[in-house]
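Note that this complex is displayed minus one protein chain, with the remaining chains in position.
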Amino acid sequence: MLAMFFWAFVVGGLICVIGQILMDVFKLTPAHTLTILVVVGAILDGFGLYEPLIDFAGAGATIPITSFGNALVHGAMQEAEKHGIIGVLTGMFEVTSAGISAAIVFGFIGALLFRPKG
Amino acid sequence: MANEKRKKLTPVQQEYHLFEKERETKRPIVRNCVCAFLVGGIICTIGQAISYFYMYFFDFTEQTAGNPTVATMVFLSMILTGLGVYDRIAQFAGAGSAVPVTGFGNAVISAAIEHRTEGFVLGVGSNMFKLAGSVILFGTFAAFVIALVKTIATQWGGL
Partner (left out) sequence: MKKWWLAAVVAMIAVGGCAKEETEQKQSLQGANLLRTQTSGTAKHAELNQGPAERAASYLRGRDDVRDVVAVNSGDRLLIAYQIPHMKRWSRKQIEKDIDQKLRDLFPGYDVVSSSDLKIFWKTKELKANMDNRRWDERKVNREIRRIEKLSKEQT
């Protein structure tokens, strides 16, 4: 369990460093950086490389935004195995629903609760 | 920047360009990377602790604990964003706070709070995904293409 915490810290940190390098060295905006990371996550899962990373680093791989791309491909592939090619479309948000629905719900609650600053 | 562009400039402009480059504040890349590493690592460690919490006290396995963990992280990010703490962390951490899913949550929630004055439908509703929308769009489209290619490849390869 301690090893899990350690590697979650290291791997999660390294993914953030990659993001920082994209922002500082390649002078991209945060939005571009996040978009690139999501696409990279999706591509990695396409080659079946993201799952081992999750097995190895736990939340270090599931918390960064790269896992969003991974989860999208994963849901699509799962459904595609069951229902053929149409599953690619229907299964897309199967796995990812938690992140987006949480963001929408809590975003609205936040807008109700908090007032804009400044 | 591109060299051809610089050649077209007048000597005075070139001089100014060098002067500007000299005065431009250098981004402290190493320091930023260390900060991003530490903050990003800490956020992921917190996520790991939350997923162990769900596994220990509820019937979630390593696989299924991911969803409630992400939801909890987004919830925490809502609280921190609403109190204005997350922006302060972001100033210090850069990508360390933007890359984890809490950064995604922060982008959505801060947009929602910011546009609240314009009303709930036109303000909050239509501006919520102003920043995070591109992530969803490109993520979804890339995933669609990849999953389509992979499905076709495995089905035709299998046949």
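A few notes on this one:
Labels A and B are assigned to the chains in the order they are written; within every chain, residues are numbered from 1.
Going forward, a residue touches a chain if its C-beta (ideal position, glycine included) is under 8 Å from a C-beta of that chain, and two chains touch if they have at least 3 such contacts.
This is a predicted model, so every value here is computed, not measured.
One chain is not displayed; in the complete assembly it touches the shown chains A, B.
Within the complete assembly, B:60 is the residue of B:60, B:104 or B:138 that touches the hidden chain. Along chain A, the points of touch with the absent chain fall at residues 1, 3-4, 7, 51-52, 55-56, 75, 78, 94-95. Residues of chain B that touch the chain left out of the display are 55-56, 59-65, 67.
Rule of thumb we're sticking to: only the chains that are shown with their structure count from here on.
Distance from the chain A centre to the chain B centre is 9 Å, each centre being the mean of its Cα atoms.
The residues of chain B lying in touch with chain A in their complex are 27, 29, 32-33, 36-45, 47-52, 62, 66-71, 73-75, 77-78, 81-84, 94-96, 98-105, 108-109, 111-114, 116-117, 120, 124, 128, 131-132, 134-136, 138-140, 142-144, 146-152, 155.
Residue ranges of chain A in contact with chain B, taken from their complex: 1, 4-5, 8-17, 19-25, 30-31, 33-35, 37-39, 41-43, 45-46, 58-60, 62-69, 72-73, 76-77, 80, 84-85, 87-89, 92, 97-104, 106-111, 113-117.
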